[in-house]
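For this depiction, one protein chain was excluded, whereas all remaining protein chains were kept in their positions.
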Amino acid sequence: MAKEYRTIRNDVALPYQWALGKTWPRFFDGLKEEKIRGTKCADCGRVYVPARTFCPVCFTDMTQWVDVKPEGKIVTWTLVREKYYGQVKEPPYVVALIKLDGADCGFSHFIGGFDLSDAKQVRQKLKTGAKVKAVWSPEKKADIHDIVCFAPVK
Amino acid sequence: MRRVAITHVAQSSGAESRESLMDFTYQINREILDKAGLKREDVGCIIAGSADIFHSGLSCANAFDWDGIGAFLKEGSRAEESAMSFIYGCMRILSGHYDTVLVTALVKGSENPDNDPITSFYGDPFYLRPVGINESVVAAMQMRQYMERYKVTEEQCAKVAVKNLANALFNPYADRKRRVSLKDVMSSERVYDPLKALECAPKSDGVVSVLLASESRAKKLTKKPVWFAGYGCSMDHFNPGDRDLLNGQLKTAAAAAYKMAGVRDPKKKIDVAEVCEPYAFQELLWCEQLGFCGEGGGGKLIDSGATQMDGALPVNPSGGVLATNPYPARGLYRIAEAALQIKGEAGEHQVGKKVKTALAHSTHGFGGQCHSVVILSA
Amino acid sequence: MGKAVAIIGTGQTKHGRRSDVCYPDLVKEAVSAALMDAGITLKDIDGVVLGTMPSMMEGVSSTHFYFAEAMGAVGKPVMKVETCGSTGQSIGHCGFFWVASGMADIVLVVGSEKMSEGDGQATMTTVFDPFFQRTFAAGAPGVFTMQSMEWMYRFKIPEEKGREAAAMISVSNHDNAMDNPYAHIRTRVTMDDVKNARVITYPVRLLDVCPASDGACAVVFASERTAKKICKKPAWIKGLGFRGEEFFYGESDKAIWMSATEAAKEAYQQAGIRNPMKQLDVAELYNPFTYQEMIFYECFGFCPRGEAPDYVLKGAFKKGGQLPCCPSGGTLCTNPIGATGLIRLAEAALQVTGKAGARQVEGAKLALSHAMGGVDQFNAVTILGSKL
Partner (left out) sequence: MSKEEYRIVKGQVMVPYELALGRTWSEFYDYLKEEKIMGKKCGKCSRVLVPPRSFCPRCFEDMDEWVEVSQEGVVETWVYVNMPFFAQEIKIPFISAQIRLDGSDTGFIHQVAGIDLSDFDSVRETVKLGGRVKAVWSKEKKGNILDIAYFEPVK
């Protein structure tokens, strides 16, 4: 036993099937075609990526679809070196907010395509405002990992 | 309007406890009832503060909590975050239905997985969770923006950890007790660059209770009632990309609390603040948004020494969340500590100046998605 | 009692298997409906209360974050209140106290569940402690069957009689659901259908048990002044009570069920109700199991202990009976758990304001709504009236 007092393990493992609804399948189908689709609010004019059913600010339905560019600028980022249970991938990796050209909000994804082992070098390479573009997965499953990551544009 | 006072406070240490969660809870509520000279039956209503995902794998947390908080066949309820539980307790008294309410928040971090895997379940399963978003990741991204936009330095952020962990040495209930130097913090592992290990809060155990009473009842129960003067809370957008991480909802929450409490100039009026800073730099950012200094002035604020224990506006004399982080209970810990400062009962970490008005703050969610501010007065 | 509080609007989704929408969109559907019913916009809302079942149900925790926009809460204070199955009533109580405290004028209360996305029984099993009882837990049906058996044994109710009465409850709930456009299960069943349905946990059969539903409900609470100003027919909150028992099943007597009895007693006292059977016009009970509905009748003082089956067989609780129960078809036909208790409250509000459509109980002025939670641990009651 790892602890010096008496304990019991209590693992909670449960299965789920999450419904995507009407809007998100269209977004994911777009990824399959290497397109990033957003929705535009008729009231405030903002373009949201990923697409949403309704405008998070105006609380009105959004029906207009807009393709945004698979490239944009880094808003902010972090280099993850911490390991933890159930992590999505083996550190080190970079998670960033990216403002895609044509969108009015940040898009969360990985940044990669280069050596991440040296933190100093990563800091030198990744600057806020730097341009990145989507690296597509050769095999597409219509989910967020159809984009492998965003890579710096030279 | 009726008035509400905190009459008594009881808290456990934040260190790992070998008690079962039920007994751990019972001991603190037994203590607060004894302090107040009350029996379980005398309390009007009991509100728990606990969150399922932070609850040892026992879902419907209130079910397990019910016995330990002393709520058998009593009126009661549960809110998922403890500042919310506190406010709900105040509502119950303000409504005129109850004269006493016991509010208890509880968690055993030592029984839970780390906070990072837990907070990743805040994320939706389609977009945010699959790309590794959790509270620390968003905080790190927020920190980078904060430093770049306002030219706040990494050292200034690290100083918060140095200050709060030093304060914690004087708090018998603190979890992380270790004097650290600026160099220690700066050279600690860059877990989420630019966030360093010593700038991230630990995972603590904790049970904390406050007894609330109506004005007439409070005056009978204690010589030093601490009055609930103001409250504000505000929720931000879910997706971190939909917001400006440096301009969130804390200003809105603070404005509401100050308005209710009649605070015009927080810098002058607030004598001490207990701010929820699970990440060191957040104390600086939150201080700006609470109006303790101008926008981007957080770095200078810490340099000035004003937020030190003996400064003009001490922040986190208890050591804050960086020292003790019983996640869903940490908001009520801030409120309890603020109340102790007003009562003059904070012991070795009592601040130098006389405290008439204190502020307690709580936040949870990615990059501070939800903020609560509570103002207490003597 | 302090300041008066009213319900000025309600909204529900169509309940059922709602794979056509993602979870936040489901929540928004109910919120939009409630705003429209109350004739207000998000700007008028001072605070939002949310409640659902635990995070394990749908695999997203602390959903007040995820639903921030869907419930119109951005820039507003939020309360996340949860008490297991009784959540729906507990969030209603929070809405009441928020307004009654004077800290808010209009509060939006939202309850939701999307049970098709998780494993309901497995989630419920995690409510049991892992030290002593989880090993023997058989989800909700196991517990409710134990309770029903204990109750019948205690009051010497012959098995046949219990079976007959429970079947009648199933038939009448299913009949009622036909009148409710929001209900999940909308099919008529016969006594024989119920009695011959597949055994789940003996003597409980499939048609004695509620479905697992997706659905959301939203209710708007307002102060007396505002309610009188902007709402033609508010539903006034007359009394409320919440009680819980010990955590370990078996420690308190579930055939008498103190939490249910005491919660109702508290609410009755506030509402000035001495003879519920006479004074109440309609009741929306939280009835996931037919047998259990009868225990509630007794706890709530609708009939003496042990006599519920006799009253049921006389038709006392059917539409047109002495005290119609669950004209909406009840939990037995619709159960998105986190919303279910709030749906009871919304349905009671519709009844006392004459807005219940085909399921309206003629001239209803005083209604009881209720929810139960935990492993038979919690009960909550709210009484609504048409007059202040």
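By letter and in written order, the chains are A, B and C; residue numbering begins at 1 in each of them.
One rule holds in what follows: a contact is a pair of C-beta atoms (placed from the backbone, for glycine too) under 8 Å apart; a residue touches a chain by one contact, two chains touch by 3 or more.
Just so it is clear, the structure is predicted and the values come from calculations on it, not from any experiment.
> Any idea which chains on screen the missing one touches?
Taken over the complete structure, the missing chain's partners among displayed chains are A, B, C.
> Pick out which of C:Asp46, C:Asp105 or C:Glu246 touches the chain that's been left out of the picture.
For the chain that is not drawn, the touching residue is C:Glu246.
> In the full complex, which of B:Asn112, B:Gln289 or B:Gln350 touches the chain missing from this view?
The one listed residue touching the chain not shown is B:Asn112.
> In the complete complex, which positions of subunit A touch the hidden chain?
Within subunit A, the residues that touch the unshown chain are 2-3, 5-21, 24-25, 28, 85-86, 143.
> Going by the touch rule given at the top, which residues of subunit B touch the chain that is not shown?
Subunit B touches the missing chain through residues 17-24, 26, 29-30, 33, 39-40, 53, 56-57, 66-67, 70, 72-73, 108, 110-113, 117-118, 121, 125-126.
> Going by the touch rule given at the top, which residues of subunit C touch the chain that is not shown?
Answer for subunit C: residues 17, 19-20, 56, 59, 117, 119, 121-122, 125, 130-139, 141-143, 145-147, 149-150, 153, 199-202, 246-251 touch the chain left out.
In this text, only the chains that are shown with their structure count from here on.
> Make each chain a node and each touching pair an edge, then name the shape: line, ring, star, complete, other.
Per interface graph, the chains form a complete graph.
> Report which of A-C and A-B is connected by more C-beta pairs in contact.
A-B
> From the mean C-alpha coordinate of subunit A to that of subunit B, what's the distance rounded to whole Å?
So the centroids are 30 Å from each other.
> Using mean C-alpha positions as chain centres, tell me how far subunit A is from subunit C in Å, no decimals.
39
> What residues in subunit A touch two or more of the other chains?
10, 12, 16, 18, 20, 24, 56
> Which positions in subunit B touch two or more other chains at once?
57-59, 125, 237-238
> Provide the residue numbers of subunit B that touch subunit C in the complex, in ascending order.
Contacts found on subunit B: 1, 20, 22, 51-53, 57-64, 66-67, 71-81, 84, 87-88, 90-97, 118, 121-125, 231-238, 249, 252-253, 256, 364-366, 369-370, 372.
> Enumerate the contact residues on subunit C facing subunit A in the complex.
Touch list, subunit C to subunit A: 18-25, 28, 42, 56, 58-59, 68-70, 72, 74, 114, 116-119, 122-123, 126, 130-131.
> Note which residues of subunit A are touching subunit B in the complex, please.
Against subunit B, the touching part of subunit A is residues 3-5, 7, 10-12, 16, 18, 20, 24, 48, 50, 56, 75-82, 84-89, 93, 95-97, 105-110, 119, 122-123, 128, 143-145.
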